[in-house]
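Shown here: the complex without one of its protein chains, the others still in place.
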Amino acid sequence: MVAIRTPAELEERRRLLSEQKDPNQLTVTVCGGTGCRAYGSERVHEALHEEIKAQATQNRVNLRMTGCHGFCERGPLVVIQPKEIFYHGVKVEDVPQIVSKTVVEGEIIDSLLYVDPSTGQKIAHEREVPFYKKQRRLLLDMNGQIDPTSIADYIASGGYGSLSKVLSQMAPEEVIDEVTRAKLRGRGGAGFLAGLKWRLTREAPGETKYLVCNADEGDPGAYMDRSIMEGNPHRVLEGMIVGGYAIGAHRGFVYIRNEYPLAVKHLRTAIAQARECGLLGKDILGSGFDFDVEIRLGAGAFVCGEETALMASIEGRTGEPRPRPPYPAQQGLWGKPTNINNVKTWANIPLIIEKGADWYLQIGTEGSKGTAIFSVVGKINNTGLVEVAMGATLRQIIFDIGGGIPKGKEFKAVQIGGPSGGCIPKEHIDTPIDYESLTQLGAMMGSGGMVICDGDTCMVDLARYFMTFVQEESCGKCMPCRVGTKAMLETLTGITKGEGQKGDIDYLFELAGEIKSSSLCGLGQTAPNPVLSTLRYFRDEYEAHIYDKRCPAKVCHDLIIYEVVADLCTGCMVCARNCPTSAITGEKGTVHTIDQGLCVRCGLCKQLCKFDAVSVS
Amino acid sequence: MIHLTIDNQEIGVEEGTTILEVARERGIFIPTLCYHEALEPYAACRLCVVEVEGKRGSRLVASCAYPCEEGAVIHTNSEMVRRSRRITVELLMASGEHLPLVRALAIELGVAEPRFRLPPDDCILCGLCVRACREIVGVAAISLVNRGMEKRVGSPFEIASNVCIECGTCVLVCPTGALKLEDIVKEEKAVHRWGSPLDHRPCHICGDHNLEAHFSVDYRSFIGEQASGEGQSEG
Partner (left out) sequence: MADFSVKAVDDILNGHKEGAEVSLIPILGEIQKRYRYLPREALILVSEWLGVPLSQVYGIATFYNAFSLKRQGKHPIHVCTGTACHVRGAAQVLDRFKRRLKIRPGETTPDWEFTLQTVNCLGACALGPITVIDDKYFGQMTASTVDKLLKEFGVERQKV
């Protein structure tokens, strides 16, 4: 691509590119996010490519692989524009039909349409699908439309327009003012006002300043940053360049986990393309402003999502946090003022510049403006990425958009904020979600991972799970975190094994208090949250484990037994053959029995039994 | 000049001083484990935490690293502080109950038995040895290895270090005697020289020689030979 040297040239390029697009031309978009690729969407894409050629329709139709559409439960997703015909669960076998019927003849294939479970109706158009209908997709909008490896697509859709506006019409302080006015809060979890952070970094003494994009999305179950990086990396870059201009930094780093190979690949391509066009590098758009971005890969350490550990990692040291103050805005990378923001925060910037702070202020609640993106996973029908205005309720997200709990089970709780967050039970399901309300309920926005739990989830086991995670990821520098969480973990494990004792709950509270108040960094300070939160709302479950030696959700291995239901057993021997410890005896045709002494509660027999003849109690 | 209140005394201090430094100047006792005047603050042991009042309530900060701020109100021995120190020491006792240093702290703070136990360990992971070797001696023969509960002090690949100069600084700063001089000069133990004749280098603070890592063997060809001779070697 030819370099773009002035705002006028950018506008000209955009005009040309969008003129080349015929809005009525058929475009087949295939979701290429990691989730859909795992479902085989690449093969679908290839098959479409071949089939379109075979049916000689190349002239009429565009084929495009896009970023993550968000409706991950139903992949592979194929959406045909301009009518937004939405096909889900597309297999390679469906491809010939899709081309011959829908592409060539404009007919809709009923069998590939999404069926709304509540009405039984088939839905043909993407925006009518309940999952999408109730969302407010500001950051994820382009994910289904552009090819993330094409800067031309981004520019044609208005990309880099905000950068152009900023460089030609706004002074750095004005940019900071606008972002401050919009009350944009950091989307990494803590929710600190972005504009304020920018101002502090700008005002810190020193010529050399740095910018960082924190893409080390470590919360297990959260993948919105991945989707944005995979599906629209240019938007993040644009936000960073604007930020660099506002703060006075000329070098930016994207710290991204190495567990996201596709996102890294697309980001690399985006950076190379932006450089080619002169949107990164020297004298951007003729403004005299220089800025460039480098990628730094994470190396498998959750703690490196913490600001000071992240910086240590970029500098080439182990990810051990250091005390703050001094804050990164004063002394960051190599001692220089550094501004660190999350992927979603950067992605919000072009939007705020384009539409203005006033527009942005209209979305969301009093204390939390804009949208929030949640990855809704776990025991939910519509697993996927949900973007809603701040203030949407859990009920809307879980039921209206998420489609409720599978197999007709009851909603029990939702865990928000990963290992630093907490759970929210049924009774608070109508709470509007924003930073404040979540903190009050004992949870945390975090990076937005939402794990839905039903009656089969043991909350004590869940708390233990998070504590195990923290123990594995703790850097080990400070004692409250390293040893304190181990003490908590051992207590929790004991409880799940039926070894809980009177006084354990008090001990957990005491340790939690100390770890929260005395740990060196955010990892330790928030590590006890899942335990505190589950104790707050599900204390009865803890007590059942401790005093009754019973796991109400029938999850904790040492507190359950698997038994064969005599009336239903047909003696088929499938379970006996597969039992890893040969704990099942019984001949063909006779009712089997499970030897409790040998059974390790792996659950395989229950899974395999076609007659539902294994019970857990 | 910065003005703040510490333990209900109003005082003025120079900018850039930490709370711990001020306390020591004034004879206010704050216990520490990982702090040393000659080293950069590490803030790992959490024993030196003090209470700082704030708009949204008080919080605990590590006094060894926290800078004095204008108008700060600090309490070095409040109930909040003592409660935290008690649990910190209790956690320390999990593996360090046998250490005189730890027992003394336990008595001072009124901690009886630890409710949680780990295998006894002389090392409390204060990091002083590693930091001294790096910051003062300038050799960095040892480092902190692994993460979380597996974290410990070690030399590369658990064998003799090729840059250790046997100065004994690590032994000197170790508060618990986990590092002993005889270990350093013993052949087999870690934190020792690597099978090649020792080339003493002077400390980079008090020595005046020109420093360059000086090996008697050209490692590049040594490794090349090993590689072609044996293929991959393993630990």
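Details
As written, the chain order gives the labels A and B, with residue 1 at the start of each chain.
Assume contacts are C-beta pairs under 8 Å (C-beta built on N, C-alpha and C of every residue); 3 or more make two chains touch, one makes a residue touch a chain.
All figures in this text were calculated on a predicted structure; none of them were measured in a lab.
Among the residues A:G278, A:G332 or A:G418, only A:G418 touches the chain that is left out of the figure. Set against the missing chain, the residues A:G106, A:G300 or A:P325 yield one that touches it, A:G300.
When you scan A:P220, A:G494 or A:G571 for touch with the missing chain, the hit is A:P220. Considering the full assembly, A:N258 is the residue among A:S18, A:Q121 or A:N258 that touches the omitted chain. Take chain B: the residues that touch the chain left off the picture are 130, 134, 139-147, 154-157, 161-163, 213, 219-220, 223-224, 226-227, 231-235. Seen across the whole complex, the unshown chain contacts chain A at 34-35, 37-39, 72-73, 75, 217-223, 226-227, 258-260, 296-302, 313-319, 375, 377-379, 383-384, 415, 418, 449, 451-453, 457, 462, 465-466, 469, 473, 475, 578, 580-582, 602-604, 607-608.
We take it that only the chains that are shown with their structure count from here on.
Taken in their complex, chain A has these residues touching chain B: 301, 318, 320, 322-323, 325-326, 471-480, 482-484, 486-487, 490, 507, 510-511, 514, 517-520.
Contact residues of chain B toward chain A in the complex are 41-46, 49, 59-62, 65-67, 80, 83-84, 87-88, 91-92, 94-95, 115-116, 118, 125, 127, 144, 146-151.
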